[in-house]
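Working notes, structure below.
Only a single protein chain was left out; the remaining protein chains are all shown in position.
Right after this comes subunit A.
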Amino acid sequence: MATVELNGVRKVYAGGVEAVKGVDIKIADKALCVLVGPSGCGKSTLLRMIAGLETISDGTVSIDGKVVNTIGPAERDIAMVFQNYALYPHMKVYDNMAYGLRNRGMKKPEIDERVKRAAETLELSALLDRRPRELSGGQRQRVAMGRAIVRNPKVFLFDEPLSNLDAKLRGQMRVEIKNLQRALGVTSVYVTHDQLEAMTLADQLVVMNGGLVEQIGAPLDIYEQPASTFVASFIGAPPMNLLGSEQGTKGASLTVGDLSGLGVTVPPGTTTLGVRPEDFRLDAPAAEGLRTELTVVAVEPVGAESFLHGTASDFRMVVRVPGRSSAQPGDRVPVWAERFKLHFFDRNGRRVQA
């Protein structure tokens, strides 16, 4: 239905604060693009600029090949789901969904048909006569979704739509949003600070930090090939172990020590070595790679897996082991990781190809 393209988009607020410092993103038709990053990284501002709720200081936003910089939110043919749902409290669920259609002068029977169909899709049919305050958080979330889908817009915009729900409901709604988006085939932009949500939903993942894009790509590509220490520590839980020979420059929390004690030859320019907790192995080393001995400080059994927190050659690190672990605090456990699973970063935190 539509592509979304951002070219050199910047946002400077009246006080001189630069929230978005030049962003280029190309979102393919029918794709779900997730903007993820810590709070204050500019992801919400970016979404609001696509929506037309914020002016664009520089650069262009195009929807379906047409620059929309000067077009108001109503004419951009987008629908947005807000974090607090922004349902009209004085209107019934039906009217909440019909409001946008009535404003566009649609005929009554068609409005009725569209609202009923959306309500069926979202299992809201029994609630059409209720007011928002009589609904649970999950139901309100569905109404907000319903209000977006009845319009049949070119683009869906989601602003942290699940962050007000409890964890269980969040997981359930995540799957529903993904299925709905795929079924409707509407190009979507989804903002979240939750990396799990980002990984599971995205066709295209955009990791943002400090008003800039750190990396764009498919979720698993980003997971496997993080472009920077920031991305490496932001995507994945628990985060990647970052072992540095000197203090890093920004964002990422790394633990500093002597890299030479790990038995790895690092590419030239490398100051930081990254290992994901799940890439450590406890069996006998069978290939070239990182070898060290972990002094266990704490054990976190999660059920399907356990996390060993400990230190090895001055470094703090977390090691994931499948199932139950027999390790006790104080134990010394030899661990190793294959070389091709390791990540190398230079002093600016950028990835160095091995």
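In this section, a contact is a pair of C-beta atoms (placed from the backbone, for glycine too) under 8 Å apart; a residue touches a chain by one contact, two chains touch by 3 or more; residues count from 1.
By definition in this document, contacts and distances are computed from a predicted model.
> If you look up the hidden chain in UniProt, what protein name do you find among "Nucleoside ABC transporter membrane protein", "Chemotaxis protein CheW", "sn-glycerol-3-phosphate transport system permease protein UgpA" or "DMSO/TMAO reductase YedYZ molybdopterin-dependent catalytic subunit"?
Per the UniProt record, that chain is "sn-glycerol-3-phosphate transport system permease protein UgpA".
> For the chain left off this view, which of A:Ala79, A:Ile149, A:Leu243 or A:Ala312 is in contact with it?
Final answer for the missing-chain contact: A:Ala79.
> Tell me which residue among A:Leu53, A:Ile71 or A:Leu169 touches the hidden chain in the full complex.
In the full complex, the listed residue that touches the missing chain is A:Leu53.
> Since one chain has been left out of the picture, which residues of subunit A touch it in the full complex?
51-53, 72-74, 78-80, 82-84, 86, 88-90, 99-100, 103-104, 131, 133, 147, 151
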